[in-house]
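Of the protein chains in this complex, all but one are displayed in their positions.
The first chain written gets the first letter, and so on, giving A and B; residue counts start at 1 in each chain.
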Amino acid sequence: MSQSNRISGGLIDRSQTLRFHFDGLPYLGHPGDTLASALLANGVRLMGRSFKYHRPRGPISAGSEEPNALVELRSGARQEPNTRATVAELFDGLTAQSQNRWPSLKFDALAINDRFNSFLTAGFYYKTFMWPASFWEKVYEPIIRRAAGLGSLTKLEDPDTYDKGFLHCDILIIGAGPAGLSAALTAGRSGARVILADEDFRMGGRLNAETFELGDQAGSAWADGAVAELSSLPNVRLMTRTTVAGAFDHGIYGAVERVSDHLIEPAPGKPRQTFWRIYSQRAILTGGATERPIAFENNDRPGIMLAGSLRAYANRWGVAVGDKTAIFTNNDDGLRTARDLQSKGVDVVAVIDSREGGELLPGIRHLRGAEVMGSAGRLGLSSITVRHADGKTEVIKATALGVSGGWNPNVNITSHHRSRPIWRDDIAAFVPGSGEIANLSVAGAAAGTLSTHGALVTGDEVARAALASLGLTATAANLPKAEDAPVRITPMWYVKGSNRAWIDSQNDVTVKDIKLAHQENFTSVEHLKRYTTLGMATDQGKTSNVLGLAVMAGLTGKSIPDTGTTVYRPPYTPVALGALGGRGRGQEFKPFRLTPSHKWAQEQGAVFVEVGYWLRTQWLPKAGETTWRDSVDREVLATRKSVGICDVTTLGKIDIQGTDAGAFLDKVYANTFSTLAVGKCRYGLMLREDGMVFDDGTTARMGQNEYVTTTTTANAVTVFRHLEFCRQVLWPDMDVQLISTTEAWAQFSVAGPNARKLLQKVVDQDISDAAFPYMGAGNITVGGLRARLFRISFSGELAYEIAVPTRYGDAMIRKLMEAGAEFDAVVYGTEALGVMRIEKGHVAGNELNGTSTALNMGLGKMVSRKKDSIGMVLSQREGMTRDDGLRLVGVKPVNPAAELKAGSHFLKTGVAAKAENDDGWLTSLVYSPHLGHYIALGYLKDGSNRIGEKMRAVNLLAGTDTEIEIVSPHFIDPEGERLRA
Amino acid sequence: MPDFILNPITALGHATPEVDIIGPWTITERADVALASLAVRRGRLGDVQTSAAAVGLPLPAAGASASGALYSAFWMTPEMWMVEAPFASHEDIRAHLLPAFGDAASITEQTDAWVRFDLAGADLPRLLERLSNFDLAKAAAGAATRTVMEHLGCYLIKRTDTLVTVYGPRSSAQSLHHALIVAAQSVL
Partner (left out) sequence: MIIHHPILGPRDAQEFVYLGDASLIGRPDGLTASIEDFHNYTYLRDNPAGAHRELWYHEQGDRSWLVVTRNTVTHEILQVELARDVARAEGRSK
């Protein structure tokens, strides 16, 4: 297909031709094109259907403000919905589909909505889908979602990666138009670290879309020169295809760089996009301005667009949108479009100027005091109806209409901290309010200075001020002479008498909807937005918000500033969730922590479980085992019968030294450690200040002023944080030093009747009961290597924990297994560990749930009242010390064959299963292979006095009601004889 | 006494350290450095400084590292440093340091708490800006900081413009290594 609407000139590379497809049809374009410019060059104006009425739509803009020309770009897993054709850079092989239409763009069955428009006005959803409430989710929402929507998701996994990164600069400049380039030159030449970011793939902003000169150069040539100079400066980083999406506190800005969106697919290893966190000392917003339309009847036909965009398509992309073009304007900028188009040979059939007086364009039919009343043309503009100053109407044939209602400075980022823009009558637009964003200044069109000369000058000035505040000196700027036309505008927002005149074409909000909102008293701006959906969705009202506000102001009789303005929030333009997620997806969601025995366990075919970042062996299946229970039962029985080994490196280890180390531990633990003998361990209970149990673990005294404390795996980080708080803040002069040694030592539990025999084969010292008694601790050697041994047990068996420096951990597990072969030693995983601790009645995470006291756990006596410790006082509160409070108990089913259910609650026999009859709950449940039936731990009211009582374990979710007996939580060796063997 | 020795493996799980060359960058796992934390006990700074000077152990200022003939060190927190020494001669680094410092300092072996990667090559900020918010380009040679890389708390030391050391948690050596490799390929 030929590029029928391509005209001369433009910043496209005609020496290369790019092939692309839209809705299955092939087209040609050139490097430098966007999808929209290339389609327009091919005579395609129809690019989408509207959100609610499914009206045919084409682009109204040539930039990121585009509400209409949204397409699904690419196909398969890389398909991306709601891509603005106006900013999608053309590449060879591009494919795009129109969206929100069925069966085709030219015939859309849901366009029937347009015929029923009188029912689909503002507040339609609120009024229609009210009752019954049960219909909201099941009936109404699916209907609404099907009928009103944008693009579709493929539901395939995104094959591309996204990166994150961090950048630092003295001055961040947002937008590389004339003001941004001027600011960047001034800042860059001074030696400051500068980042200049622009959402476009070509820097220059409007300079690329205009015909006027800077000095004796074309605007785009001057921009190219500025960019060339900036790229030669090592202190300047130029970032094209980069949208600064949000302003955050203290000079931090978020920006998305579209690294590979202009390629058919990213190069190997490269991200599609990178989300940058930019740390700036100063920031300068030079984001330009966005033109706004004038509303009139049926102003949404393809071919009707913003006048400045029509000009941009002609000047930058060499595209005449229509063969006969008309302009509708209320300001001088519309006249510039007419002049530019005419000089490019485009047939400008009329300029409809709502103003009575002013300049008269030579050689063009310039109708002053006239208005466009309406338009005609199925699927695209064919004619407009004009009302002349004398009231006569005329139909004028036109296939393109440029509309200019004035320009709105892009204030968006300045209001990200809730600063409200302020109204300026002279340009009939909002400009940035006095900044709540510290160290952000605004220049050029974004600040309401709409001439090129003004942009260059204010860009330089603002950069100069920023440099001065940083203590840097700027060299004199060498600004070229540039156009300095004044803004001449007579505000006119919509053509009187029009109803279905589109304000927000993305959300199908018309003048009529705003009238209805006014009639129903939704006159506040925030209500107006929500009632009509004005300014919502992907474009966030960049072309529509001010217009809607002005219409409402007209209806209420208030001024525009009195009517209000909305505050823009991040992001400036849509940001893909993938970019925010970065690499954190799938296997890369978080880092893994691997235990020292991981490599060995992997070789053995271990099943791993995620415990925080850790991967721990959950169980280690042997040949012939078909279920996890087969493996776990075997591991438990083998350990209790002979010996089992478990990697317990994941438990937090904190080295605590200093002359006050013992006194410090007395403060942070409920029980006492200052009296612990060197070479011994003790179990400790750490409380929170509110008296609840925080953590538990053993602490060993390795020397007079040296302790090693262990924490639970889950709380390793929070306990360390808490200890630092106690050390620095509560007792700032205690002589105590802390450091984590969790990863420094590979630690293995060796448990079971043969534990000592096994260990004696690998350690160099005598570890007989006499030489190394229960709760002993000390430095030993393993084949001459420094190691640590602790005689502690979680399983209830004779047990030790032995630690070697981590790099030897792999060799250690192999050595232990080799030495244990004669005892049929097994490795047991976290499941068997859990079974054995429940059999023994030790508390763990399920019991240490943040709402349990030492008394609840049956450990009330551990809380020493002879010394001050965290949580000691509040643990004595009346409600927490009642005799009939919750106590840890053991539970077993009366029928040994019965299964218990996790989450069950304890009830007396014969009472209704209601909350008021609840006597407690089951916390931990396992099948005990040792006892041959299920066992559980739980908290039961007055539990210590109810041992032997028959009750019920009721689980209403599982529908079970099982008879149980309350027993001691110590199912195995309650006297602890095995430990001391 | 049992007659065997345990053979060490590196943090990445091999008998010898891994070296990866990606574009201009060389990423080298280092298993040949012994580490110990050294913290001043209350009121003993003078003693620690004297002892440190005697053994040639530098005690750099906050945010810095310094190298000595045998011992190097980087700052961790007020009155606490991480000491580096050759593993071959100082594997039991605490045993080497204790006699010099006595009860003036709390010394803890840290060697195997960390995995060390040395990143060598030009334009290292371009690589590390994908991973860390530390302003490496602006930092002077010798700067040392704690920083987060892909959720992992690491120490980052700028030895020179073309050499950076990263210490990360040893258990996450593979994840950190993966992050370094992926970042290098991404910005290559």
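As a convention for this text, contacts are C-beta pairs under 8 Å (C-beta built on N, C-alpha and C of every residue); 3 or more make two chains touch, one makes a residue touch a chain.
Just so it is clear, the model here is predicted, and its values are computed rather than measured.
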For the chain not shown, which residue from A:Ala111, A:Leu150 or A:Ile252 touches it across the whole complex?
A:Ile252
Looking beyond the chains shown, say which of A:Phe201, A:Trp731, A:Tyr774 or A:Trp921 touches the absent one.
A:Trp731
Residue touching the undisplayed chain, where the options are A:Glu689, A:Asp764, A:Asp918 or A:Asp961
A:Glu689
Extract the touching residues of chain B with respect to the undisplayed chain.
62-63, 75-78, 133, 145-148, 153
If the hidden chain were put back, which residues of chain A would touch it?
248-252, 279, 436, 438, 689-690, 717, 721, 724-725, 728-734, 867-869, 872-874, 876-877
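In this text, only the chains that are shown with their structure count from here on.
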Given the complex with chain B, which residues does chain A contribute to the contact?
161, 163-168, 193, 268-271, 274, 277, 279, 583, 588, 590-595, 598-599, 613-614, 649, 655, 657-660, 705-706, 733-735, 737, 739-746, 761-764, 782-786, 804-808, 810-812, 815
Touching residues on chain B, where the partner in the complex is chain A:
1-11, 13, 31, 37, 39, 41-43, 80, 92, 103, 106, 108-114, 129-130, 132-135, 137-138, 150-152, 169-176, 178-179, 182-183, 185-186, 188
